[in-house]
Structure formats: structure tokens, C-alpha cells
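To start, I am sharing the structure in question, which I have written as C-alpha cells.
The other protein chains are all here in position, but one chain of the complex has been omitted.
Labels for the chains are A and B, by order of writing; each one numbers its residues from 1.
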Amino acid sequence: MKSGEIARLLSVDLKGDGDTEIIGVADLGNAASTDLAFTESAEPIVSKAGLLIVPAGFPASASTPIIRTENPKLLFTRAAKLLVGQPAFRPGIHSSSHIAVSAKLGNVFVDANVIVDEHTRIGDDCSIYAGVMIGRHVEIGANTTIHPNCTIYDNSVIGSGCVLNAGVVIGAPGFGYVTDAEGKHHQFPQLGRVVIGDAVELGSNTCVDRGALGDTVIGSGTKIDNQVQVAHNVQIGKNVIIAAQTGISGSTVIEDNCVIGGQVGIGDHAVLRSGAIIGSQAGILPGKIVRPGIWWGTPVQPLAEYKRQNARVKGLDRLAMSLKEIKKTVDKLIGQG
Amino acid sequence: MKSGEIARLLSVDLKGDGDTEIIGVADLGNAASTDLAFTESAEPIVSKAGLLIVPAGFPASASTPIIRTENPKLLFTRAAKLLVGQPAFRPGIHSSSHIAVSAKLGNVFVDANVIVDEHTRIGDDCSIYAGVMIGRHVEIGANTTIHPNCTIYDNSVIGSGCVLNAGVVIGAPGFGYVTDAEGKHHQFPQLGRVVIGDAVELGSNTCVDRGALGDTVIGSGTKIDNQVQVAHNVQIGKNVIIAAQTGISGSTVIEDNCVIGGQVGIGDHAVLRSGAIIGSQAGILPGKIVRPGIWWGTPVQPLAEYKRQNARVKGLDRLAMSLKEIKKTVDKLIGQG
Partner (left out) sequence: MKSGEIARLLSVDLKGDGDTEIIGVADLGNAASTDLAFTESAEPIVSKAGLLIVPAGFPASASTPIIRTENPKLLFTRAAKLLVGQPAFRPGIHSSSHIAVSAKLGNVFVDANVIVDEHTRIGDDCSIYAGVMIGRHVEIGANTTIHPNCTIYDNSVIGSGCVLNAGVVIGAPGFGYVTDAEGKHHQFPQLGRVVIGDAVELGSNTCVDRGALGDTVIGSGTKIDNQVQVAHNVQIGKNVIIAAQTGISGSTVIEDNCVIGGQVGIGDHAVLRSGAIIGSQAGILPGKIVRPGIWWGTPVQPLAEYKRQNARVKGLDRLAMSLKEIKKTVDKLIGQG
């Protein structure tokens, strides 16, 4: 693709040669003369890239054509889609897959050894990869991709344009027990569903349990990393980001646009208000209401408080020494007295 | 099912209309006139539920039939089983599954693409879902359910009435290495088994490694949530509860009826005495013996100590200020002296 054509398809201005042949994308350091690269700094740079996406204020160059934009990383992301593209969609159902007669599949790609059970509906342009097991009465929208070895339990609802990476488990019963007088644990009814919106992406081996008496809900545009645990009746809003290995306990509410780091633990029935940002490894107590802002530590505190407290703890040696000195001085005063 | 029949099947007294038609269960807020619901509070409530399970002292109502009981949540759990039930057990072996000739299967349901390898025995009324891989010399009791895409390594033993959710891995070699003089790591022999009792439930993507020279053991009635790691030679007692993403290191002993929160880390060779309750995200050092009671933090402390310490740390600002003032006073005294 020529540099000028890329600019035209992205509806942006090109400064410099519009005939440079671009065939790939790369980071600045590794880019070759046929690669598109980007920088977020306005400082002039040396790069072998054939085309650069740069921020406003970046100086024009005689040798390399540039595209100036407010958000170079975002434009690079869009350009990469043009240049690299996805493998072509190949509709068809592999002969080794088992599709129930009552299931309704659109124009889909279904790979080998897939199971689709009774009364399940899958929209057009979906790709269901090998070894995926989809239960009964499941609904999947259009253009959703499910990677190998995922398991979707009965009654789950998944929207359009979603991506489930390998090993994801949707709709298993939640972890809720009632203990009898003899100490035996009886599973509380886990009868709800998982309802996932559109454009949701789930990382490998992530688990989303079905609700107990209501549903577990993940809003559209939310992106979840690998090995995350979403318990029964959790309500996650739209465009939320959740990094790897975070665990969210039952009935917790995470409002739109929250950002949650990795290995965070959130107790049950907590509420994260829209705009809350939670640092990695933080712990949120059950029932806690977390206001917008940046939060760290266990139990979570506003970042500034967390830092001040950390500094105080680090200063304990000095504080103890200072106390010792004062004590000595006071003892001397008493001696003089 | 009529309200009177439900009471009769549960062997409890009904106050009010015995002819109300009940077809489902719901929580108080969402219950319709054909739903059973429950409350744990004796305060009068407004609910559209057709039948209520309530604690002693809950006032009778003209409109809604009630069942009084000591533990409403437990009775509701039992009632829900009557009303909702499981999908009918459909014995049979799917033609796409591969069952070794030397394997002995009872009256079981085996879904598509299941592998059962040589000399493995599976009891009556088991359901083995699609994509499950069961190795050699495995023994599985009666009425156990194994959800899709689980892997059971050779020689594992699983009791009766167990539930393994999707993606569970049983019996993989433990993580034990001996390092040679050149820094290379050699796997220490991992020759033991996993032995799981009856009525054990394991959450999705949970892993239980086989023992090194002995066995890894999980006692009957124990319930384990999603993404939990149980290392080699761990001994877990009966009716233990372990929440999601907790990791238990090698050779640790967890006695009967312990309750362990989510994301807890337990070092190797620790011992949790029966009745120990461990708060989420807590860390237990290797070799630590944890007495009965509630424990929090890393390293774990009794909850009361953890709280006092937390308060002390939060009070450091005030303590530092107080020290400063005393210093000033003392300096003044010296100046006067």
C-alpha cells in the first residue's frame, strides 16, 4: 500500500512522499523502509521507517513522509488494521463438529470438534474454533470469535463483535454455599445467566460465573485480560478495563469506564463508581464504595494517602531514633531538675 | 407445585394458603406471584412472592403463605432443588468419544469427543461432558459430573457425587526441581496421585497437582472455587471452603472445616488447624501453624491485631506530629534552662 493511500483511507494529511511502498508495521527501533511506525514525542528522531505517524509539532523531514495527529498511537492502531488485516473469513462447518438439530447458526465458521447443543443460536460471521463446547439455549451475536477450548454453559448470552480467547469459561455455577448444622455445605441455587454485551474481549482462561438468582452482566466495550475471575451476579459496566489475574467477588458493581490493574481483589457487594482507577494488587473490602480517582493498597486508599503512609512507614526508623533522643534529653532535664 | 406440597416434601409447617401454585424461585425483590423467595430478617416485608421462607418471629400475613424455619437460606436451597431440578440424566456414550477397551464404565453419560484411556473405571450415573480427557488407571466414583475440557492425568482417584467445572486439571506433575552445579533444574520425581473424596466441587480452571512421592488429598465435602492452585502433597480435610484464585504450596495441611478467602497465598509445609478462617489476599509463611480463629494480612495475624496495627499505621501522621510538638516543648525547656 502506498503512503498516500494510507493517509487517504485514514482521512488525514500526509507531509512528504505519497508513493512510498508500505507493507508492514513495526516499532520505531525495528522499523524497516517498508514499515509504518509511530512516535508520541515531538522530538526529532532517527528511524528507518518508511512512514511515520507523529504528534503535532513534530518537524517535517526531507527523507520520511509523516502524518501528524493528536493521538499517534490511536491512528497507528487504525492504520495497522488496514495494513495487516485479519485472515479471510472462511464460512463453513467442519464435518467433525456436532451441531444440534434445533441449533440455529448463521453464516459462520465452525472448526473441528466443536459442540453446539440444543436451541443455541449463533449470528452471522462468527468464528468458533476447535474444541469449543457451547451448551443449550446459548445466544451469540454476529461477528464474534471464540478461540479453542472455551466452554459456554447453558443459557449464556454473548453479544456481537466479541472475542473470547482460548480456555475461557462462561456460565459455570457461582460459588455460593449454605452450611447446615453438621458443617456440610449445600450449593445455593445458581440459576441465573451470564449476559455479555457487544465488543467485549476476554483473555485466555478467564472465568465468568452465572448469577445465582439474577444475572452476571458485562457491558459493551469492556476488555478483560487473562485469568480473571468474575463471580456470580457481578455487574460490570461499559468500556471497563480489567488486567490479568484480578478477582471480583459476588454481586459487586463496576461502573462504566473504570480501570482495574492486575491481581486486584474485590470483595463482594462493593461498588466502583465510574472513573475509579485501581492499582495492581489492591484489595477492596466487601461492601466498600470506591469513588472516582486513583486507589492503591489493601485496603484501598487514595493514591496520595497510600504514598504518604508508605513514606511514614519507611520513616519509622528515623521517628524511633528521634523519640530516643528526646527521651535522653528529657531524662537529662529531669536529672538537672 | 402447590405451596402445601412443597411444605410437605420439606417436612415443615406452612402458615397460609396451601394451594398457591409455585413454579420457580427468585430473590425477594424480583419474585413474582408464582415464585418462592426467602428472607433472613424477621422484619415484615413487601414482596410479590407466592411463598416465603422466613425466620422464627416473622409475622404471619393474610396474603402470602409462609414457612418459618431456623435457617431460611438453607431451607430455600433445599426447596429450590425440588422446584428447579436438574436436567434429566441421559445415559449413553457419544459415538465420537474414544473409550479404551480395558476401561470399565457404569451406566454413564459420555458426551462427544471424550477420551477415556486404559484401565480407567467410572461409576454409575456419572456425566462426562464434551472434550474431557481422562488418562489411564483413573478411578471415578458414582454420580460425579465432569464439565467440558477438563483433563484428568493418569492414576487420579475421584470420589462420588463430585462436580468438576470446565477446564479443571487434576494430577499434573507438581512443581519441584533440584538444581545442579551448572544452574540447570531437574524435575524431582512426581510419582504420587491425586485422591479426591466424595461431594467435592472444583471451580473452573482450578488445578490440583499430583504428589511427588506421596499423594495430594482433598477430603469429602470440600468446595473449591475457580482458578485455585493446589500443589503437590497438599492435604485438605473435609468440608473446607476455598475461594477463587487462592494458591496452596506443597505439603501444606488444611484441616477439616477451614474457610479460606480469595487470592490467599499459603507457603509450603504450613498447617491450618480445623476452624481457621483466612481473610482474602492473606499470606501464610512456609511452615506456619495457624490456630483456629480469624486471620488477616501478610504475614497473617489474628484479625484484632491486624486491625489495631492498621489503625496504628493510619495514626502515624498524628504520632509524628505529636513527637514534633514535644520536641519543640523540650527544646524550649532547654533554652529556658
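Just a few scattered comments:
Here is the rule we use: a residue touches a chain if its C-beta (ideal position, glycine included) is under 8 Å from a C-beta of that chain, and two chains touch if they have at least 3 such contacts.
Just so you know, these numbers come straight off a predicted model, no measurement behind them.
Interface note: of B:T69, B:T120, B:T151 or B:N257, the residue touching the hidden chain in the full complex is B:T151. The chain not shown here is touched by just one of B:P55, B:P91 or B:G214, and that residue is B:G214.
Not every partner is drawn; the one left out touches chain A at residues 25-27, 30, 71, 73-74, 76-78, 80-81, 84, 94, 96, 111-113, 129-131, 147-149, 165-167, 199, 201, 203-205, 221, 223, 225-227, 239, 241, 243-245, 256-257, 262-263, 280-281, 310, 313-314, 316-317, 319-320, 323, 326-327, 330, 333-334, 337.
Mapped onto chain B, the interface with the missing chain covers residues 96, 98, 113, 115, 131, 133, 149, 151, 153, 167, 169, 172-173, 175, 177-181, 183-189, 191, 205, 207, 209, 213-214, 227, 229, 231, 245, 247, 249, 263, 265, 267, 283, 298, 308-309, 312-313, 315-316, 319, 322-323, 326, 329-330, 333, 336.
Everything that follows uses one rule, which is that only the chains that are shown with their structure count from here on.
Rounded to a whole number, the gap between the C-alpha centres of chain A and chain B is 26 angstrom.
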